[in-house]
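Left out: one protein chain. Kept in place: all the others.
Take a look at subunit A:
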Amino acid sequence: MDFLDRFSIPPHDDPMLYASIVAIGLVSIAIVFGVTYFKKWGYLWNNWLTTVDHKRIGIMYIISALLMLFRGGADAVMMRLQTAVPDNSFLDAQHYNEVFTTHGVVMIFFMAMAFIIGMMNFVVPLQIGARDVAFPRLNALSFWLYFAGAMLFNVSFVVGGSPDAGWTNYYPLAGTEFSEHVGVNYYNWALQISGIGTLMTGINFIATIMKMRAPGMKLMKMPMFTWSALITNLIIVFAFPVLTIALLMGTLDRQFFTNFFTTGDGGMDMMWANLFWVWGHPEVYILVLPAFGIYSQIIATFSQRNLYGYKSMVASMVIISLLSFMVWVHHFFTMGQGAVANSIFSITTMAIAVPTGIKIFNWLLTMWRGKIRFTTPMMYSVAFIPLFTIGGVTGVMLAMASADYQYHNTMFLVAHFHNVIIPGVVFAMIAGLIYYWPKMFGFMLNERIGKWAFWNIVIGFCLSFFPMYITGLNGQARRMYTYSEASGFGPLSMVSFFGALLLAVGFVIIVYNVYYSFRYAPRNVGDDPWNARSLEWATHNPVPEYNFAITPNVDSEEAFWDYKKNGHDLFKGEIKDIHMPNNSGWSIILAGFFFVFGFFFVFHVWVGVIIAFLGIIGCLIYRSFEKDDGHHIHKEEIEETENKFGGAK
């Protein structure tokens, strides 16, 4: 029994935990039963699990991201419920630690990252007129590694216990001395595995954007979202290896008793904080730059004007990407670097506000004198500008090193970064999802229901996070599972809880909207329902496997708009055979071995680790010897498909 004991969850006799274990079990059985009953295994395997099509991989990323959004959202509501009233006993301290840790990790790594990479997958090849990404098989592997990492992290909830040292996982708190159970091992391996996937995505998209643009699309004629994707992927390639090493060191410390981050024998706990944030701050821009890109597309489309200041938009993103590697110390001004270091990092941090401010003004000037249509995606974009600016201004407040001694580790900080991430990233992803929905599925989401969700989410967001600014300035520390009545934090925390509920309602309405629109929305929305401007709208709805029957010829920044209005000839030439990559189950199998490898490593089960490792090696050898030159879609077949859509494009 000793062997099995390690898999049990450390002691908290919480009926909710067992209820969720049962719920997870039942849902899994229901899914397996449902797929078997409707005889969909073949469809699922052939069309989704083995696919190398960037559009389907993108959709799988987004579905996973939405699932993770609800997992992380449930954590958030639990936290707000626990702190809604003083001296609450809904969660104990340990459980609360685990909940805020998993909330952070799930939301950053498995929700936001997956959402932006999903968007890039779906949109970028269409925007540049490519048939797929540079390395389609690698792209599938990226997704499945991410998925394996996400599942491994979620398994921690029911086998062995969740990590409890915060999403920043600071040592020595995350070391074995203070976090004895396997939770942090899960953190290390889940992030390591999904991190490898992210790095591969970075490589893949840089190569795609550099080499596979449609003829005539010079770098300075790329749509803004593609620009943001290019810069983001450059940041990914340069930032993620740092996390890889930090996680490796953490693993060695926890599982092989080294002294990287310990407090004795030459270990330095601050080394983790430094390495983590050298990766972590660029990560913030990995998340927010694609969001800026999405807003640039949406605002230009619904203002019916060219994006104002194209060159300055590009320049500011480049500057942001460089500065993002020079600000990491601002996450721990209070931890003893001395005044000189703090001043330098304080200044670099404030400097980021300049290019970001330029972007804000560019969006405002794009709307200036435009014919604005207040569709749901546009409403999110318009709400983003003032809300994000508030988040930015509080960010500059936090950047003042001396003042930061007051704000550090308070709810003020929590309010600040939610204030940039929710209007910045989450709004953008919802807006982008609604905007690209017809491109993905061939029908539109209902606008009326969408606006209900919008108002719930915006008001819910303001109610949940603005009170935290006040309680934070009054000294409420973050990550405290409870507080006394005398502190006076009670009423505002209650407001915050109601805000969280409104947010939750907003997301449920979005889900209902998907159901409602799936049932009732008309299917004849045309290829360009929003009267949009860039190349992704030049093909059919939903997009055929090969994207464009004829590779488009680009002659301007807003190729599709000029095609529609100014008579540019987008589709010269005739339909030819198209070469496409083959589907393959290799990626999902390899990622499966990675999952097993990670799981057994977490628990020091070396037999399992070795078997899974041999599996990984076997997959790599198989791939090395595999000859897969893809297949051709013949001209006649393409013509048939195109005629079905009503003429070639």
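Note that in this section contacts are C-beta pairs under 8 Å (C-beta built on N, C-alpha and C of every residue); 3 or more make two chains touch, one makes a residue touch a chain; residues count from 1.
One rule holds in what follows: contacts and distances are computed from a predicted model.
One chain of the assembly is not displayed; among "Amino acid/amide ABC transporter membrane protein 1, HAAT family", "Quinol oxidase subunit 3", "Imidazole glycerol phosphate synthase subunit HisF" or "Nitrite/sulfite reductase", its UniProt protein name is "Quinol oxidase subunit 3". The chain omitted from view is touched by exactly one of A:Ala93, A:Leu219 or A:Ile621, namely A:Ile621. The hidden chain makes contact, of the residues A:Thr258, A:Asn306 or A:Ser487, with A:Thr258. Considering the whole complex, the residue from A:Gly25, A:Pro241 or A:Gly526 that touches the absent chain is A:Pro241.
Of the options A:Met268, A:Ile319, A:Ile344 or A:Ile372, the residue whose C-beta touches the omitted chain is A:Met268. By the touch definition given at the top, subunit A reaches the unshown chain through residues 134-135, 199, 202-204, 206-207, 210-211, 237-242, 244-246, 248-249, 252, 256-260, 262, 264-268, 271, 275, 278, 617, 621, 624-625, 627.
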